[in-house]
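Moving on, here comes subunit A:
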Amino acid sequence: MNTIFPVIAILFFPSGLFILASGLVYEFVDRKLVARYQNRIGPRWFQPLADLFKLLAKEEFIPKGVQPGLFVALPVAALAGALTAALYVPILGLRPAYSFSGDLIVTLYLLSMMTLCIGLAGANTMDRFSVVGATRALTQLFSYEAPFLLALLGPAIMAGSWQISTINTYAQGRLWMIVTQPIGFVVAIVGLMGKLELPPFDSPEAETEIVAGALTEYSGRGLGLFHIGRDVELVIGLTLVAAFYLGGLANPLDFLIKTLVLLLITAGLQSLFARLRIDQTVGLWWRIGAMLALAQLLVLIILRGLRL
Partner candidate 1 sequence: MDTDTILQNAETLLNPWVTEAKRPEVNRLDIYISASNLLAAVQSLVDAHWGHLSAITGLDRPALAPMQPAAKPGEPAAAISATDSPTPEGKIEVLYHFCQGPAILTLRVGLPYSQTANARMVIPSICAAAPAASLYERELMEMFGIDVEGTPVTQKLVLPDDWPEGVYPLRKSFTGFPDKSEA
Partner candidate 2 sequence: MNPQHPPEKFILPIGPQHPALKEPGHFEFTIDGEIVKDATVRLGYVHRGIEKGTEARNYNQDLYLLERICGICSHVHATAFALGVEKLAGVTVPPRAQAIRTLVAELERVHSHLLWLGVCAHEGGFDTLFMYSWRDRETVMDILEGLTGNRVNYSANIMGGVKVDVDDKTADTIRHGIDYLEGRTHHYMKVVTTDETFLGRTRDIGTMTYEQAIRLDAVGPTARASGVRADVRVDAPYAGYPDFPVDLITETAGDLAARFVVRINELFVSYQLIRTILDKLPPGEISVRIPRRIPEGETISRVEAPRGELFYFIRSNGTDKPDRVKVRTPSLCNWASVMELAVGHKLADMPMILAGIDPCFSCNDRLIRVNRRGDSQLWSWEDLRRYGIEQYK
């Protein structure tokens, strides 16, 4: 069996260095877009990279009262989860490095690793801001996860498969699913923002209340890894939504245009709203998000049942 290919896949492409670099690029684009929406000038192109290098070079401070092993391991686990997820999605519109039936579910759970790690990290430290932040992060996880999953389930049901690459191929030939399932698209994109704790769903790290939330005690390497992990999640999330709802990703150009358009939308949503309180977030997701997604799912199932 050829051993070169898996090594390349993990270290360079599509996971590893490539996804890290694209994470930084997408973070830059996101920050720049938000800045321009707010009539500011925004960061220069190397700012995310500079931030990362600065954090990696700094001393990692392990506070008193934490479980040190867990404290060091959590950021690594979070990043590892995000990097593994990159193996199953059509980055750059190419065929995923690995693919098997049901990899959609695996990918979604790998993406949730991040939030779980953040929650654990917050609960691990003695800091009061972290504990409140962790509580909120986990509360938010329970509220967006179900609607987000339901929203991605729609295309899966249409394609009749749990395999990301199959759904991607299925989407390419047909009418974009944003047209046939607009509700699913909205729920998916807003769910993605909740997952990434972007404003207005940033109450787990609301700086004006609880400083940096669960990551208050993190510094240096740990903080850097969490940040880059989140950037990677951003790329993967955008890829998934674009592949499912924007007519699939056929080639690198297709990938770039579609994900950047999505980023334009999410950046706009980020700058358009005031931060939601955690109770408002939960209410929004369960009362509106989940119900709408369920309703759409129901319609899809019925339609599909009729056609079969």
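Note that in this section a contact is a pair of C-beta atoms (placed from the backbone, for glycine too) under 8 Å apart; a residue touches a chain by one contact, two chains touch by 3 or more; residues count from 1.
These made the cut because all candidates are chains of the complex that A comes from, given by their letters.
A quick note: this is a predicted structure, and the numbers were derived from the prediction, not measured.
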Single touching candidate for subunit A, where 1 or 2 all sit in one complex: 2
List of subunit A residues in touch with candidate 2 within their complex: 37-40, 128-129, 132, 199-200, 202-203, 206-211, 271-280
